[in-house]
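This is the structure I have questions about; it appears just below.
Here the complex is missing a single protein chain, while all its other protein chains stay put.
Order of writing sets the chain letters: A and B. Residues in each chain are counted from 1.
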Amino acid sequence: MLRILGLVAAAVLWAAQGFAADPIKIGAVVSVSGPASFLGEPEKNTLEMVKEEINAKGGLLGRPVELVLYDDESDVNKAVLAAEKLLKKDGVCAVVGATTSGSTLAIMNKFPAAKVPLVSMSAAEKIVTPVNPFVFKVAPSDRHAAGRILKHVKAQGYKNIAILSVSDGFGQAGREVLKELVPAQGFTLVADEVFGPKDTDMTAQLTKIADAKPDAIICWGTNPGPAVVARNRAQLGMKTPLYMSHGVASKKFIELAGESAEGLMLPAGHLIVASQLPDSQPQKALLMAYTAGYQERFKSPVSTFGGHGWDSLKLLAKAIETAKSDKPEDIRDALEKVAAFPGIGGVFTFTPTDHNGLDENAFEMVVIQGGDWKILQ
Amino acid sequence: MLFGAPQYLVSGLTVGATYGLTALGFTMIYNTTGIINFAQGEFVMLGGMLSVVLLKAGLPLPLAILAAVLCSALAGCLMERAVIRPVGRAAPVNLVIITIGVSILVRGVVMLIWGKDTFALPAFSGAKPLRFLEASVQPQSLWVLAITLLVLGALKLFFSRTIHGKAMLACACERKAAALMGISVERMAMFSFGMSGFLGAVGGAILTPITLTSYDVGVMLGLKGFAACILGGLGNPFGAAAGGLILGVLESFGAGFISSAYKDAFAFIVLLLLLFVKPTGLFGGPKSDRV
Partner (left out) sequence: MAVSARSLQLAVFAGLLAAAPLALPNDYYINILILCCFNALIVMGLNLLMGYAGQVSLGHAAFFGLAAYTTAFVTATAGLPVWAGVPAGIAVSALVAWLIAVPTLKLQGNYLAMATLGFGIIVSIVFNEAVNITGGPSGFVGIPRLKLLGYAFTSDTAYYYLAAGVLWLATLVSRRIIDSRTGRALRAIHVSEQAAQAMGVDIARHKRFVFVLSAVYAGVAGTLYAHHLTFVAPSSFGFNFSVQLITMVVLGGMASLWGAVAGAFFLTSLPEFLRVFEEMDILIYGAMLVACMMFMPSGLVGGLGKLAAWLKRKLTANPTPGQKPGQKPGLKADSRG
């Protein structure tokens, strides 16, 4: 009798250890507060939602997933400290983050040394070119967004382009790409203006741009600056077509810019126009489900940025399952072999030379009409 | 070469009015208590944010703004009573750190309650721009300039005609003498915090239709407002308002004629050069400094 009891106890203990006591630890560095919190908050929400969803389905490899998430407060130093903590103290098998390009660039060199994979949610090209074997990113590159805009610009027969970008990491990256692509594709860059992330009036810049008589203006920034640009353009009565970047692809932008948002064009991920996609589109079902799930739980609209959270954690989950291991190096190897994986940001195919896995098809050109997005044909 | 100059001027004046109104609040408190209130920008933010929140809660716009302004004035009084009065005659730099702490606290509370989003208010009388010379002007800019002038006029009357105003000026000149004359210096200090909460919030409410608002707009406004005060000469309300307008116009012309990337730097370089030539600001007297 005693022996049976002992066996049962041992079995229970073993099961408990195998399931509950030994979770798969995934780290995250997210800008939940500070200036980049409009990106970080939906990312954090989504990461926790996806984690719970995975655990509700029995976890990975029969073990629960534990998410160790640190807020870097949109500060580079804090991001470095958080990454150190994840690698040295928490011993995670993979890390999601960081939210901003600056923070990712600051932390990414620690990962090859620690031999742990990092999946970044920020856009800068420098993150994946040249390829760092342990660093991946799920946010589409600015080059792809700019390419989509210029394709549309070319189709309209415009020649002279003006650019207006915000003086932060996002704006700088866009500005660099545009300054390279605009002349390379045969356009003339007639004005290159900048505004500060907290500026509240851009009429001076727009007046200067109007003086240069461009055929189209491309504005690169994240809220609220571009909303002010849209309002000022309407105020000045400018008719020059205005293209926005994917940085404003959220309902908040339309709310802030109001009527002056009408007719603006921008490249956007498929998420915001999911209901307008044909049913055959590989992402459609996924996008609809994510939108419904997120809105029900957090009572706020979905954004592309939250989608980065979904993509990064799901890709890691996929890699862990294919590798049948939670050893960091196995996860890295498996990530590099992921192919045709439908996510929120696009359909991912990683290769040893491409750690972003997306192309221009991740974007759809949309126009704002009647306070909503409409796909441009 | 001069293309756009009228537009730059109009843009500069609109932005400058923002700085000027914030600067007025600084002056109000500085004159009565000698404190540089680093939470001044938060009053402006409160004016804008509370208006937005109350409007969303269903109040009509004028009522929402009125309530928001009164709440901010109350917040000003509360701040004086809770953290400034108890420390009494602490060193100025300690008081500055206290106001920095308060600003962090206020920002944090607003962020936790209403989130990190940016919000807009509808313009008071439509958004259809008016043409003036070669410039296009938003009707809201006229509201802002008109209200700024109105506030300035009211302040002038207040300080020269009312007993409260004169009492506050007396505190500014010499606290001890004012107290000996039977003026309650403490009450005047509280009053000045309330008034600068009021002024800041008025600014926040009338500017939000143009500039948008969020929990963290106060930092930049506080900075520029302080710069405007110094530019005009600390302690002079008209200097503060003028300093704000000049700073706004400098930035706007800097962006238009020099480089939009360096427009803030341009404004600050002019400010520094001015200080090197005239160390007490444009309209400041030789002995207006007390720290």
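As a convention for this text, contacts are C-beta pairs under 8 Å (C-beta built on N, C-alpha and C of every residue); 3 or more make two chains touch, one makes a residue touch a chain.
Owing to the predicted nature of the structure, the values given are computational and were not obtained by experimental measurement.
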| item | value |
| --- | --- |
| Displayed chains contacted by the hidden chain, counting the whole assembly | A, B |
| Among A:Thr99, A:Ser141 or A:Gln172, the residue in touch with the chain that has been omitted | A:Gln172 |
| Option from B:Leu63, B:Ile97 or B:Ala177 whose C-beta touches the chain left out | B:Ile97 |
| Option touching the unshown chain, where A:Val80, A:Val131 or A:Leu277 are the choices | A:Val80 |
| Chain not shown, touching residues in subunit A | 32-33, 70-71, 74-78, 80-81, 84-85, 88-89, 101-102, 105-106, 109, 124, 126, 167-169, 171-173, 176, 194 |
| Residues belonging to subunit B that touch the chain removed from view | 36, 83, 86-87, 90-91, 93-95, 97-98, 100-105, 107-109, 111-112, 219, 223, 226-227, 230, 234, 261-262, 264-265, 268-269, 271-272, 275-276, 279-281, 289-291 |
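As a working rule, only the chains that are shown with their structure count from here on.
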| item | value |
| --- | --- |
| Centroid distance [mean C-alpha coordinates] between subunit B and subunit A, Å | 37 |
| Parts of subunit B lying in touch with subunit A, wherever the complex brings them together | 3-4, 7-8, 10-12, 14-15, 18, 111, 116-120, 127, 129, 136, 138, 207, 210-212, 214, 216-217, 219-220, 251-253, 255-256, 259-261, 263-264 |
| Parts of subunit A lying in touch with subunit B, wherever the complex brings them together | 33, 35, 37-38, 41, 167, 193-196, 198, 200-201, 203-205, 207-208, 210-211, 223-224, 227-228, 231, 234-237, 252, 255-256, 258-259 |
